[in-house]
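For this view, one protein chain was removed and the others were kept in their places.
We just call them A, B and C in the order they show up, numbering each chain from 1.
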Amino acid sequence: MAERMSLREAISGYVTDGATVAMEGFTHLIPFAAGYEVIRQRRRDLTLIRMTPDVIYDQLIGAGCARRLIFSWGGNPGVGSLHRLRDAVEHGWPQPLELLEHSHAGLASAYVAGAEHLPFAVLRGYAGSDLPRYNDDIRFIRCPFTDEELAAVRAVQPDVTIIHAQKADRKGNVLLWGILGVQKEAALAARHTIVTVEEIVDDLGAWPNAALLPAWIVSAICEVPGGAHPSYAQGYYERDNRFYQAWDAIARDRQTFQAWLQRHVLDTADYAEFSRVLGETQAVAGAEGTAAP
Amino acid sequence: MAERMSLREAISGYVTDGATVAMEGFTHLIPFAAGYEVIRQRRRDLTLIRMTPDVIYDQLIGAGCARRLIFSWGGNPGVGSLHRLRDAVEHGWPQPLELLEHSHAGLASAYVAGAEHLPFAVLRGYAGSDLPRYNDDIRFIRCPFTDEELAAVRAVQPDVTIIHAQKADRKGNVLLWGILGVQKEAALAARHTIVTVEEIVDDLGAWPNAALLPAWIVSAICEVPGGAHPSYAQGYYERDNRFYQAWDAIARDRQTFQAWLQRHVLDTADYAEFSRVLGETQAVAGAEGTAAP
Amino acid sequence: MTTPDSSQDYTASEMMTITAARLLKNGMSCFVGIGLPSLAANLARLTHAPDLVLIYESGPIGAKPRVLPLSIGDGELAETADTIVATPEIFRYWLQGGHIDVGFLGAAQIDRFGNLNTTVIGPYDQPKVRLPGAGGAPEIAGSARRVFVMLRQSARAFVPKLDFITSVGYLDGGDARARLGLTGAGPVAIITDLCVLEPEPPSHEFVVTSIHPGVTRERIVAATGWPIRFAATARATEPPSEAELRTLRELQQRGGAAHGEG
Partner (left out) sequence: MTTPDSSQDYTASEMMTITAARLLKNGMSCFVGIGLPSLAANLARLTHAPDLVLIYESGPIGAKPRVLPLSIGDGELAETADTIVATPEIFRYWLQGGHIDVGFLGAAQIDRFGNLNTTVIGPYDQPKVRLPGAGGAPEIAGSARRVFVMLRQSARAFVPKLDFITSVGYLDGGDARARLGLTGAGPVAIITDLCVLEPEPPSHEFVVTSIHPGVTRERIVAATGWPIRFAATARATEPPSEAELRTLRELQQRGGAAHGEG
């Protein structure tokens, strides 16, 4: 049953060193604030799962939290490379990163299998691709009726799934809308689910058939307004495309990245302070006409 | 691309003798008007698919339209038996009915496989049940990762799926809400989809993540207000529980059933006339205090 | 629970519903079939378990019907639910996914190991009575954490051997169910109009553990098609409280009025 707590408590309670953690949100509602808190608490050896690692995992990987990454597309959307991800893969910095690599269809299906409590999912996929040669969680099976060959992917079952949503009510029921990604599947597949929300309200005002996670399948609810920045929360704020663009320069260089991380994440107590410091950085960058987030 | 036409045209154009037809709607939005039109056009040898055959298939089976039934629960919900279904199975009247019988989870999964263009679906199901002994479309397979045994069901892929929805817009986009059943899966699994709707509007006014079928996957749109009676259309009318209760007496006896069918369906030109005649019958029954629908 | 008024009358059916309702704990998620299970679950929700989560196979999650539904998909369920998901999702994500604490089942026939028949009386291909069939039962029986069965007790229903196994209890007992690899524990109680039966380890044969007021052991024996046994610890079922009875009757009256009965 959903328990309301601070983000610090939620991360320290549910995310342990070595855990398998999924932080989902397809471009929309990415739980950045939770990512910063994981970095701040210096978690290590995590297996990170996420279809699109995005800047959030670039930060976690660069901060040395991850040992392994299960993913399907690792770029900075609309901008280019994830430099910290590349540095870990290409040069083992700050430590080597083991990759378990899918296509979107494959990893989305693996989440579905996790939510369905099945050990695998079947899809028309990967035929002719080299991916199955490097990922043993992709195999091929035959249809018991037609003998047709189809791909199978092993289910993903995170220890903890972390998502960000627009609203929760006081009971802990969670409502999200807009681009939904695989959040519901990731939540249902996990042993524990942490949800950060823009706000906690008396009445969700949900429409019929809304994407709602009932309180009784959520472990922790944390009110973290703005917690999806620089991604967006439909109905609350837009995507901060300038941050994504500015990230390219910050992350390209190890020192710049480390300085940014130290100042914004490691030297701040929580997301509120992070936001204050980030606001100062951005104000300075704006005045100088440079592109720092 | 959705073409607007009369229900008569839609049935005559898409439902042929011998076709495999799914008419879905889980208690809610059952396409009764379309069922009457199939009976009126005296279609024969249909394979009918439906999770809950309900009164709509009791009528089609009693009228001699069906050769085969793929289903998972065949009762009159909240009332008792489907007497025409039982008569066909127990006594071969008006003709034998071949059964292909699933559980809800199995048939829902078979629709999902159809929608996913997979030849089968995997589920945790049927273990220890006698059902697989009588349905060759249920088999068991092993997980390629864990070697665990799981059930597999063959996909259903109707020639035609018929559903009823609340609204369509003038382009043919269809909106439904409330209890959704397997309508989307049945529509996406089929070669052709006929949708009857309560009304055609300028603007659907759909909320985010609404259950919407875009015009380009729908074959025919027919405006048939009240077309889900005696089931219900949320936002339009409630379930006519009296009809379901009265149906028990009508369907229990072959002659009563045939007289009802003749008067209400075969002797009426279309659903508008059917509704008029049914209104008369119900007024008389109401005055007499009897329970005819 | 208030002390019942001993002069109070109640039916065996009411005792059965109230006994089932008492087994549901607050906060549980409960996969509900129509009829008696729905009545019992809503009674529990309106008495001691206000946060009981009702899930109907038609898709509503967290339904809070004010009027008892006649069908499994009445508008009342949809309108009072926290949300409504498509039927494949209910079965695949919620039931199979392992999120259901209690599944409620009925049957036409049950055997001593809690296996259920809702398919056919007589041979499958030459049925004497064709029953509605499986519905959600086989997977509820397999995947709900625990299962409660509600069934009026009679020798016709409580049979030595099923004509057809639609949904499994403990198969032929012992570790037979465990060997199937099912994720749920199986039936933990059969609630009848006469008594409550529970599986006795290690055989998992159902034995009587609680006898409703005014019911004799002889009557239970006569209403059971196999040589029924009584647990050494078998006790008397607590009679309905006034509050339980009043709430149950109000619930049924609202349902009857809404569905055009009486």
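In the analysis below, a residue touches a chain if its C-beta (ideal position, glycine included) is under 8 Å from a C-beta of that chain, and two chains touch if they have at least 3 such contacts.
Predicted model, so just to flag it, every value in this text is computed and none were measured.
Visitor: Write out, one label after another, the shown chains that touch the chain missing from the document.
Guide: Result: the unshown chain touches A, B.
Visitor: Out of B:L212, B:A228, B:I250 or B:L278, point to the residue that touches the absent chain in the complete complex.
Guide: Of these options, the touching residue for the absent chain is B:L212.
Visitor: Looking at the full complex, which residue from A:G181, A:P214 or A:G227 touches the chain that isn't shown here?
Guide: Once the missing chain is taken into account, the touching residue is A:G181.
Visitor: For subunit A, which residues touch the unseen chain?
Guide: Subunit A touches the chain not shown through residues 26-28, 51-52, 71-75, 77-79, 81-82, 85-86, 89-90, 101-106, 108-109, 111-112, 123-131, 134, 148-149, 178-185, 211, 232, 234, 238-239, 241-242, 244-245.
Visitor: When the complex is taken as a whole, what residues of subunit B touch the one chain not shown?
Guide: 1, 115-118, 173, 184-185, 188, 206, 208-212, 214, 216-217
Throughout what follows, only the chains that are shown with their structure count from here on.
Visitor: How many links in the shortest chain of touching chains run from subunit A to subunit B?
Guide: The distance in steps between these two chains is 1.
Visitor: Which of the chain pairs holds the record for C-beta pairs in contact?
Guide: B-C
Visitor: What whole-Å value do you get for the distance between subunit A and subunit C if each is reduced to the mean of its CA atoms?
Guide: Centre-to-centre distance between subunit A and subunit C: 41 Å.
Visitor: What positions in subunit A touch 2 or more of the other chains?
Guide: As it turns out, subunit A has residues touching two or more other chains at 116-118, 208-211.
Visitor: Taking each residue of subunit C in turn, which ones touch at least two of the other chains?
Guide: Within subunit C, residues 78, 84-85, 92, 96, 143, 183 contact more than one other chain.
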